[in-house]
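Pasting a structure below so you can have a look.
A single protein chain has been omitted; all remaining protein chains appear in their positions.
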Amino acid sequence: MTVTAGVTAAPRRRTRRGAAFRDAGPPVALVVIFGIFAALSPQFRSVDNVQNIVDAAAVLAVVTCGITFVLMMGSIDLSAAGVMGAAALTVSLLVANNRNDNDFGLLGILVAVLLGCAFGCLSGLALVLLKVPSFMATLGVSAVGLGVATLLFAGVQPNISDTMLKGWAIERFLGFSYLTWIAAACVLVGWLVQRYTRLGRYAFAIGGAEEVLTLSGVRVKPYKIAVFALAGAFYGLGGVMVTSQLGAGLVQAGDGYDFSAITAAVVGGTLLTGGRGGVLHSAVGVLLVMVLTNGLVQVGVSPYWQGGVEGLIVVAAVAAAVIPQRRRNQVVK
Amino acid sequence: MNASTPALEVRGLVKHYPGVKALDGVDLIVRQNEVLGLAGENGAGKSTLLKALVGLVTPDAGEIYVRGEQVKLRSVVDAADHGIGMVFQEQSLVPNLTAAENIVLGSEGAAVRRGVYRWDTMRRLAQEQLDKIGSDIDPLARTDTLTFADRQMVEIAKVLRIEERSQHPPVIILDEPTSVLESKEIETLFAQIRRLREFASVIFVSHRLDEVLDVCDRVTVLRGGQSAGEVATAGAEPGELHRMMIGSTGSDDHYHENAAAPVTAAEPRLSVRGMSGKTFHGIDLDVAAGEIVAIVGVHGSGREDVCRALFGAEPTTAGEIRMDGKKIDLPGTRAACAAGIGYVPAERKIEGMVGPMSVAENMTLTKQRARCTGPFVAPRKQAGLVDRWIERLSIRTPGRDTAIGRLSGGNQQKVVLARWLVAGDIRLLLLDHPTRGLDIGARSEVYRLMRELAASGVATVLLADSLEEAIGMADRILVMNDGRVAAEIACPSGGKPSPLDLVKEMV
Amino acid sequence: MRFTARPAAAIMSLSLAAAVLAGCSEQAAGGNDAAAEGACQPSDVRLVGQVRNESNPYEASWLAGGDAYAKSVGLTQERLTYDGDSTKQQEQISQLLAGDTKCLVMNVLPNGDSDTAPIVKGADQAGAYLVTQWNKPADLDPADHRTWVSHITYNGVESGQQIGDALATAIGGNGGIIALQGILDTAAAKDRFAGLEASLKKNTGVKLLDQQAANFSRAEALTVTKTLLTKHGEHVKGIWAANDDMALGALEALQQQGLAGKVAVVGIDAVPDAVKAVQGGTMTATVSSDGAWQGGIGLAIGYCVATGKLAVKDIAAANRAFFAEQFLITKDNAADFVSPKTNPADFECANVFNRVAGPLT
Partner (left out) sequence: MSIPVALQPATVSAKARPARRLTGFMPIIALAVLVAALTVADPGFLTQRSLTAASRTAAPLIVLAAGATLVVLCGGIDLSIAALASLSTVLLALWLPDLGGLATPVVVLVATVIGAVQGTAHVLLRIPSFIVTLGGLSILSAVALVVSGAGTVRVVDDSAVKWLDLYVGGYVPMSFAVAVVVVALIALVLRVTPLHSWISATGYSESAARLAGTPVDLVKVGAFCVSGACAGLAAVMLVSRQFSGGPTMADNLLLPAVAAIVVGGTAITGGHGSVWRSLAGALVVTLLRVGLPIVGVPSAYEQILYGVIIVVAVALTLDRSRVSIIK
């Protein structure tokens, strides 16, 4: 036989150490930024404020949980705003409210979440059947969601009087509002799905090497649709939570959550190209973004500058995470 | 089914593509517990035949029999259900999943209940497969942390899952499994194949005919979409196979050694002193005009990085690089191009060419002066230039505007090479596995081209596919070991060292 | 679509040639002349109401008011919404004005001050009757224009000051308050905040602890209020919000922090929920601005002019740009505003300027 140009190969474990470093970045950044603000403002480090930060993170955490699965596949989802608006209106019209005599309670909430799920399915179907890139498919679905929400709104704001749903935002358990616990449960569920279900693992794998799955005889399409549906359900729940917070169904319930959620997920270490990151990463990212938003108000940065400082810090955070692994001839899109 | 029924039989398989008859009535028999070699030049139909066997291509005519029963294979899953599985040349593992998940992917069975993973069961199932091939890989390691060879083992373990699936002895197809392996890893692989033979049939495909003869019981040769013959490997010669593949007697002077011109230049064209980087240290290297210097070394010896550093694609921390006596700085690939350095990357499909773009565009991507008048592209000038080089390198393409992705590997490689030649200002060529994945005919043409370039005064650094290639082509060989130059061995025509001389220095 | 260089060059040279040969004109060719003032048959009049969106209660009631008025004169109102997007508003207006503008009456809520000028210019050129509301730069005056009949707004400084005073009274003239600002880029937000500042000057015991923009949004107000409450803790005795939506968001925040009833909240706009809150005592005060009336009155003024029942030159200068009546709503009078009623008589051509509270200052 041929003697080829090599004899043994020393296993190279460098990648693994790189991965550990990468995963540690966002939590370290979280601690550092928290430390800086805590040093600058005594108000910031009060227990009340920490509770406040965590409470304020609840909705974003749920939405980010959903979007993480989509990002893991390497797709993108901009439908959160529309889906949340539609879900908010739906739930506020189905639980006890001032517009009609409905009082379905939990069932109403379930319907709103399922509606979110259905919108997610629509995005997935447009991606899989019509082959429309997810960026555009979800943008379209978002517009449809807003339209549906506006139809349901019909000119009069539905205020909810359902004590359970209103209680979610007000009642507290161990110092945190029920919404926060719901968000924590969502993160846990998200993590379990990601770690222990075929859906979660395949979403991860699709981001890693979609064509390999096809070659291994996995039918990828249903999983893609399911992932979008799962994300839609999370947005639906997010819409319900916003409704609980505001005590009313707003068409604008989801305004801005799409880009915030993507920002949070990316800051947490989920790659836009897919195949890396996860729900726990995103949870850290959400806290990071919330600490930043809250901290800037606490140290008294002018409201004009807040958006700018946030943008700068997000870029800096990603740059800090990226620079250690910079190589020449690296592809960055 | 009795012991003499073939595990797999193909009769009169035909497949047309627009303008090409890829398969023209191929017959093939794979016996039980046999390793069958499949040889043939590029375009002989091997690829289409294998695709048909795993259900990726539906043949236009002909029959496939598995253990005596006629079957229709519609998908990879279909093929797996009939016990046929393939280890793809470009590895088909999901990098960010664990080895265990990759092994059971698509047929999780008991490892997934109602969509929920049972990690313990999965680990056990994967371990069973790994045990079959005697591998000690941790099933729960992430695939992208494994070495290439380990990943190949995972891939074989994955294919062996079809044994449980079909409840029959499987037929395993190995497509070019050795092309990126180092020799030790190849030894392990061959041991593996012999072990597989105990309970399975194997189809082994390789361009390296000596490997085919070494590991196979029998070889079927394809030519022009037809079966050109069959050879029992016992006592067979590579030359004989080669003749069957190309239909005539191959040249004995495979490496065109008689075309090698003696190196006369006194001043080195490229002179590297004390170059260090992340994976290499204190590299000294001289290459004279017209000289071919091969760098050999084991996987991880740092030779790839040295090559890339010379092209400015890998940062250096110390050292000095001189071209024709003038010190140059290589902060990026642009500077290297400007200095007259060219680079042919190993990963042709990803790094070498832009698949959807035309032959003409790929060929003129680098050197603008050759096709431009002032800052503008001169369409006629470009067309003339490209056509001239298509002819000169006898690149087989329907036209200069054909997307390069549609050409065969050898022709793609020639276009990539031509990219550096069109301007006529090339002084140093860095060839990283320039013949990887090419068949004998195409290899030979690349070798001839290298000789011509050397004769015209181009200095060449070669990272060869095999030690034999290095010895055959090089005037001098540098052996790298653990990021340093371990030895320098002269390698003149007529005074070639033996592979063993090199191996001594490599470990 | 692979155009070769040649057609591209052709297009370029063609357009250049056209420019040179034909010269440039100020106005698109084929413009139709405005109808002589007041020459429209009532049935030919086209009524258009344009607001930001249909998804907030105030603007929804505006459009409903417009519909009701249109019905009363036997027409229908065309509804346009532009999602709070200035460019989209301009695009809709210019597209609208490119159609039949002979008897067009527009009742428009410009997105910001700056959006008024191009709308006015377009309407002037096309001869469409225009009534604008809320936003207008100070130096732009309907009196200088032919078909820009009127501009209606509420006195933001006054309302900001009124609720500021009410808040000061509610907290006993002493203590810290926080302010929630509207979209910083609007006259409404700035005027109202100026009113608060005036009020603060008067009530020296009241201290403005902090002010943040919550963009007129209930959801943003909720988050901002929570953060500010944590930051300033018990020092916060009152919350001043530049509109009711934000005030309602602040109420939710107070409820979630367990502070409901302990902190006084004021807002502006008198949306139904806020009026109810004032009536119920959770909110201290709001100021009425009557969406349904605004939606109707703008169309009514335009309709009267278009059909000749009112001549632009006869309209008193003070009525070309005016503050409409507004009322401070407190617990005492909230019951009167719970179900806002529009009186059809208000829209009679002789009465359209009944609610004028004074000329713009």
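Residue numbering begins at 1 within each chain, and the chains themselves are lettered A, B and C in the order written.
The rule we apply is simple: contacts are C-beta pairs under 8 Å (C-beta built on N, C-alpha and C of every residue); 3 or more make two chains touch, one makes a residue touch a chain.
It should be emphasised that the depicted structure is a prediction, and the values quoted were computed from it without experimental measurement.
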Chains in view touching the one left out: A, B, C
Contacting the left-out chain in the complete assembly, out of B:50, B:216 or B:446: B:50
Residue touching the undisplayed chain, where the options are B:92, B:220 or B:316: B:92
Among A:162, A:210 or A:255, residue touching the chain not depicted: A:210
Interface residues of subunit A (partner: the chain not displayed): 73-76, 82, 126-127, 130-137, 139-148, 150-151, 210-212, 214-215, 259, 262-263, 266, 272, 274, 302, 304-312, 314-315, 318-319, 322-323, 326, 329-333
Touch list for subunit B against the chain that is not drawn: 17-18, 40, 42, 44, 46-47, 50-51, 56, 86, 88-92, 175-176, 205, 207, 311, 313, 332-334, 336-337, 343, 345, 349-357, 361-362, 364-366, 368, 371-372, 375-377, 405-406, 409, 419, 437, 439
Contact set of subunit C toward the excluded chain (per top definition): 1-5, 8-9, 11-12, 15-16, 18-19, 21-32, 53-54, 78-81, 83, 85-88, 90-92, 94-100, 112-115, 117-118, 121, 137, 184-185, 190
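As a working rule, only the chains that are shown with their structure count from here on.
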Most distant chain from subunit A by Cα centroid: B
Inter-chain centre distance, subunit A versus subunit C - centres from mean C-alpha coordinates, in Å: 35
Whole-Å gap between the CA centroids of subunit B and subunit C: 70
Multi-chain contact sites of subunit A, meaning residues that touch two or more partners: none
Per-residue multi-chain contacts in subunit C, two or more chains: none
Footprint of subunit A on subunit B - complex, ascending: 75-77, 80, 88, 92-97, 101, 105-108, 112, 115-117, 119, 142, 144-150, 158, 178, 181-186, 190, 208, 210-211, 214-215, 296-301, 308, 312-315, 332-333, 463-470, 499-500, 503, 506-507
Contact footprint of subunit A on subunit C as seen in their complex: 53-57, 60-61, 63-64, 181, 184, 212-213, 217-219, 222-224, 226-228, 230-233, 248-249, 252, 255-256, 258, 271-273
Parts of subunit A lying in touch with subunit C, wherever the complex brings them together: 43, 46, 48-49, 52, 55-56, 149-150, 153-157, 159, 169-170, 177, 242, 245-248, 250-253, 255, 294, 297-298, 303-304
